[in-house]
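Left out: one protein chain. Kept in place: all the others.
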Amino acid sequence: MISVSMTVNGKAVSAKIDPRTLLVQFLRENLLLTGTHVGCDTSQCGACVVHVDGKAIKSCTTLAASCDGTSVVTIEGLAHDGVLHPMQEAFRENHGLQCGFCTPGMIMSAIDIVNRKGHDLDEHTIREELEGNICRCTGYHNIVKSVAAGAHAMAGSK
Amino acid sequence: MSATGIGAPVRRKEDFRFITGKGQYTDDINRPGQTHAAFLRSPHAHANIKKLDISGAQKAEGVIAVLTGDDLAKDGVGGLICGWMIHSKDGSPMKAGGHPALAQGKVRYVGDHVAVVIAETLAQARDAVEKIHVDYELLKPVIDMAHATDSGSPVIHDVAPDNQVYDWHLGDKGATEAAFAKAKHVTKLDIVNNRLIPNAMEPRAAIGDYDSGNDAFTLYTTSQNPHVARLVLSAFIGIAPEHKLRVIAPDVGGGFGSKIFIYAEETVCVWAAKKVGRPVKWTGDRTEAFLADAHGRDHITHAEMAMDDKGHILGLRVKTKANLGAYLSTFSSCVPTYLYAPLLSGQYNIPAIYVEVEGLYTNTAPVDAYRGAGRPEATFVIERMVEVAAREMGQDPAAFRRKNFIKSFPHQTPVIMAYDTGDYGASMDLALEMADYKNFGKRKRDSAKKGMLRGIGFSAYIEACGIAPSAAVGSLGAGVGLWESAEVRVNPVGTVEVLTGSHSHGQGHETTFAQLVSDRLGIGIDQVAIVHGDTDKVQFGMGTYGSRSGAVGMSAISKALDKVVAKAKKVAAYALEASEGDIEFKDGRFSVAGTDRSLAFGEVALQAYIAHKFSGQDLEPGLKEGAFYDPTNFTFPSGVHICELEIDPDTGVTTIERWTAVDDFGNIINPMIVEGQVHGGIAQGIGQALLEGAHYDANGQLVTASYMDYCMPRADDLPSFDIGITTTPCTTNPLGIKGCGEAGAIAAPPAVINAITDALGHENIAMPASPQAVWRAAQKSLHKLAAE
Partner (left out) sequence: MYAFAYQRPATVRQVQSALGKHEDAKILAGGQTLLPTMKQRLAQPSALIDLGHVAGLTAIEKKGRNIVIGAMARHADVATSELVREAIPSLAALAGGIGDPAVRNRGTIGGSVANNDPSADYPAAVLALGATIVTNKRKIAAADFFQGMFTTALEDGEIITKISFPVPAKAAYVKFPNPASRYAMVGVFVSKKGADVKVAVTGASNEGVFRAEGLEAALKAKFNPKAVEGVAVDGSNFISDIHGTADYRANLVSVMTKRAVTKALGK
């Protein structure tokens, strides 16, 4: 067992863990933050995307131990005082989700896209940037709309 | 239309929990004292188990139990079942081999369940699985269904010595042969419908829990139909009687058919919970989903279509081999038979049809319903045939279709179905206009100038949804009735809980069902809760599949709402001191006709519960009504999809440039949600046509067992879609709904392949039309062009 400490959604947490604990297991099993999901074994579906030190990463392909000392934000950490993040709101407004399983990863990736590419995103860019997030329900049509709308809204909320 | 009533694009009520990470999927649930299960799966496609040594695993750290097929047998736990009896041409019943939840002496596909380890942690369970030693006697596997019945083929199940499950037929053979005898043109085609792996993003999971104090079980599971799961686990597998078994299907992350079925893993978890005296949790990983979720499609077909000299279709004959895999999954037998052959008339007036279907065992994962289930296979056959026939006869494919469209309703096809209503020409007109068909030639020339091949393809599909009248499906072999139930509970303050047997796993029932209530009772949707997915709360239900929750599930709610309104009128009459016949109910108020005396819905609800204004002898207190709705016919959504694409002949990459979908779903409750269903269906259909295909090697190893090799549609594989709607309300249910859940997946594949073959100059191509396959075909086309 080894010790890890990190900040998750603004709260300091620490625990003794088996070294083979993945970040996603640490979040789901130790912290009971079950909004981050696991949809594949090969680092492709993106249901597990969270932000570590402000950057989107796949928490199923990162050891919790490697995140010692970092600041992690999960889907549960986006809304503040009951006010949704503009990207969350955009997914709801544009019907960007159906079963909801890929949604947390989609939203975390979408915010990362905006952080990197700005607020004015064309369809081609959004589709390319969503390469690491698989959705089986929506055909991506409304996800693309959601990301574009959320990107604009994020500009307004700054 | 009110803001939250029928027809409004209401934003989904369920979304808040999903976008904030507060959904409760099965794996998000943890029970006190929970243990973890890991399965040992067969690495071989076909083998006898000579010896199974579990002693090493039993001694491993953290292990609580190691259970095998012998333990199941000792406990009298029955095998998994197939719930639809199909009879062969000769009247003999289908040959269903045993399907134990853990292997009993033999394994029949890679991924078959051999044993389970239950341990304190998942890592310990998985470590211990590797300490089980199995002595396998390898048998030759049957992988290629085309040769499954060859003499000398290995036998997968003793009950089916030639690996044939059934040899079934439908239609009038004599009439069809007569039609072909007078044909002026016959189109013939060999068609493969590729095998798919459903890939709902949430892998299957289950938690079994046993309460020894009450001798009662609870199963949390990723199911589209928890009541059916309870019925099968009780009545056939024998886990516990129904009143001692509660099945909860909480938030479910997509199903597409694959979560209809009752699987080995959930059976084992609920059974093992009692054996180990603690909750047992299993969560599949993606590899397990690839190996052991029921797959879809997998047909090989030869079809022939007869035309007169003008291009009127005279007859159709179809011969199909359907791969059912190593075991008969829950509804597998009906998919290539009654969900397939009756749809082969498509949108066309075809006087004579004869269909033969052979169901076959192979040493591959079980094959069962996947989005569309039989109907995509039928649509692919008829829409490829029609396209090729039009081309062979030198006719415009749209005009050829229009000539053969059914134009008067109701229409009885030669293969069971009686279409109630439709206007296929209207959908075709709108689709052609939206797709700018008349300027396609110019776009094709522009592509050619860039060295690209452009093609256009049509698909005029029909499906049979709202499955289905119970007596009708019973006469065809179904083991259950396919009605739906609903209960509407009005609370004393006028809020409403609707308990439904339908199950939502992405469809948005919490919103659309509430819209129906809002519309009928004149209350806001925030006053309505939709309760589903728990057998202890909802009395019974048949679940969600086959695009049935609107047409059947909501019809049941509608019926219950009728009863609620009728009862409330009685209450209102007492409260308003008027005669019941004078009470009118409109916009959420009960009023006395011709007066200004009225009560709001909530006030009447309160009166019903306080019961001060009437005597119990005259009227029962309370306001709660239930209904079972059994449909009188299938519903028949239809539409026209047009795919326009461009092929890069140097690489074979196909890019979809335009997608036009015009659908007739009858009346629509929430257009936003309906469009979302269409988008998702098209994406899966394009996936089948261009990207996806399960591939087993000759030894029965699944080559496409992860996203490294199974090509899932990603955002940049797909275009945005242009959606149009035409409406002919269904005439056989109270809401006029036809259903929309599967349309895209049914319509899309032939549209894509028709477009590719158009671009390539009529070269036949198999699905998935991968870059490699298209490149090869394009090289042939280019050589042919050069030679001309």
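Worth pointing out:
Just so it is clear, A and B label the chains in written order, and each chain counts residues from 1 on its own.
Definition applied: a residue touches a chain if its C-beta (ideal position, glycine included) is under 8 Å from a C-beta of that chain, and two chains touch if they have at least 3 such contacts.
None of these values were measured; they are calculated from a predicted model.
Which of B:Y263, B:Y545 or B:Y707 touches the hidden chain is settled by the complete complex: it is B:Y707.
Contact with the omitted chain, checked across A:E76, A:E89 or A:E129, is made by A:E129. Note on the undisplayed chain: of the listed residues A:I2, A:L32, A:V83 or A:A155, the one touching it is A:I2.
The missing chain, though absent from the display, is touched by one residue of A:D41, A:E76 or A:E89; that residue is A:D41. In the full complex, chain A makes contact with the omitted chain through residues 2, 18-20, 22, 41-44, 46, 49, 55-58, 60-63, 65-66, 68, 109, 112-113, 116, 129, 131-133. Although one chain is not displayed, chain B still touches it through residues 123, 126-127, 130, 287, 650-652, 691, 695, 703-704, 707-712, 717, 770-772, 775-776.
Going forward, only the chains that are shown with their structure count from here on.
Note on chain placement: the centre of chain A and the centre of chain B lie 29 Å apart, centres being C-alpha means.
Looking at the complex, you find that chain A touches chain B at residues 18, 20, 28, 32-42, 44-45, 47, 74-76, 78-79, 84, 88, 91-93, 95, 97-104, 107, 123, 126-128, 130-131, 133-144.
Considering their complex, residues 11-12, 14-25, 27-28, 30, 123, 199-203, 251-254, 256, 285-287, 505-508, 672-673, 675-676, 679-684, 706-708, 712-716, 718, 720-721, 744 of chain B touch chain A.
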